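Note that one protein chain of the assembly has been removed; the remaining protein chains are unaltered in position.
Showing subunit A:
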Amino acid sequence: MELPILNREQTPAGGCSKSACGTTTDQMTHLPEAIREKVHNHPCYSEEAHHHYARMHVAVAPACNIQCHYCNRKYDCANESRPGVVSELLSPTQAAKKVLAVASQIPQMTVLGVAGPGDPLANPERTFETFEEIAAKAPDIKLCLSTNGLNLPDNVDRIAALNVDHVTITINCVDPEVGAEIYPWIFWNNRRIRGAKGAKILIRQQQKGLEMLVERGILVKVNSVMIPGVNDAHLKEVSKIVKQKGAFLHNVMPLIAEAEHGTFYGVMGQRSPTASDLQALQDDCSGDMNMMRHCRQCRADAVGLLGEDRGQEFTMDKIEHMEIDFEAAMVKRKQVHDGIEAMRAERKTAQETAQETAPEAILPQGCRPALLAVASKGSGLVNEHFGHAREFLIYEASPAEVRFMGARKVPAYCTGAMECGDGETALDVILDTLSDCEGVISAKVGIDPWAQLEAAGIQPYGEYAMEPIEDAVRAVYGEMIKSGRLESTDAMISQAG
């Protein structure tokens, strides 16, 4: 899969000079070929792939061996991909069955992850048995797991033997004193160990596990939960260290803490970071490091494209009654994957030709960048109605490039007649969530929200339905320049920090 090296020298004066910048499609450009090959079809690791390929998680690992202050084991964990103990727990055999059912119904599914509901490596037998069954039956599915890292060093060899090619470690700190504010205790060597002492062991195990995985050529992504006043300043250091040790992606996620989750942070009133806090930290951490901005903090039993969850279509009940012709499904999968690749290649060529034939000189250099929100339900197209969007993809457009900044969840403005009564408040939340954006591009916008968006200074654009997202963003940015909206330079730049 050739991903052409973008010519960074093109970056004009006034544009972004950080080496992490490329166009969104090419955020992976500086990675070694072998890694690019591995992430090319991985929705969680490749921003571009996430529009096309789907992932699924199976909840086979209930037990956990540490306590995080953002987690209440009883309920769905809002921060990590963990559905809570009340959701459907599967045996390895049931999990394998579910995976095969999904693989045949959703041929775009290329990745199976085990992420909980507890810690996969606190349940090694259940986790590895699931992987063994899948590896034997559907070898075209990539395996990955997420762990808190405590038991990682002991399990690295088994992970390598099973060809698990991606591991995510949640690392929130490298300093035990900071750790003591995040992890009240760990279970280690048959004892509950509290405070900084426990955190110190956890940190040591995480770092050792990271090194051992990298030595074996396994891709490691690091997740960190950004907790204002606890580890926000510290995460730059974390980013630097994990990068030095060979992690290929660092994903900083915002803390989600509500009193009703019953977590320590929720009950104690710890605040969550704002979207711009998060963006500023992600920018600070980026350096040469790939920052992952399209993460959706999905549940440990999520099924589907990122940002969607079709888990309800695949409950054990329903799977029992499904007829699965897996051989036919494998053929179908191959066809669908080939189709997606052909489309991606075609789009890429089209983009390149467009760039060659329409030199970027058309865009006056030196214009300030602008944030634009896009409603999409996949395939990399502007194909979602404003009123149906559950999330908006945020892009930063500048004369030099279109850069993906992240996805922001919102309540759907209108989810059908039943819930339209909530439309008012939902729209307020959307306006608030997108307050730093200057435009929103969707397949369609109603008259009412249109007026309110305009009033809030967010220009709606509805004429780019079914166009590739980046083309639409570029075109809208061009329109904005032409209309003179981008002439005042100061406002946005100070915000983009």
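Everything that follows uses one rule, which is that contacts are C-beta pairs under 8 Å (C-beta built on N, C-alpha and C of every residue); 3 or more make two chains touch, one makes a residue touch a chain; residues count from 1.
Throughout what follows, contacts and distances are computed from a predicted model.
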Hidden subunit of the complex - UniProt protein name among "Pyruvate synthase", "Glutamine amidotransferase domain", "Polyamine ABC transporter permease" or "4Fe-4S binding protein": "4Fe-4S binding protein"
Contact residue for the chain not shown (choose from A:A161, A:A259 or A:A350): A:A259
Selected residue (touches chain absent from view) among A:A122, A:I319, A:A400 or A:L453: A:A122
Chain not shown, touching residues in subunit A: 62-65, 67, 69, 73-74, 85-86, 89, 117-118, 122-123, 184-185, 187, 190-192, 259-260, 262-264, 266-268
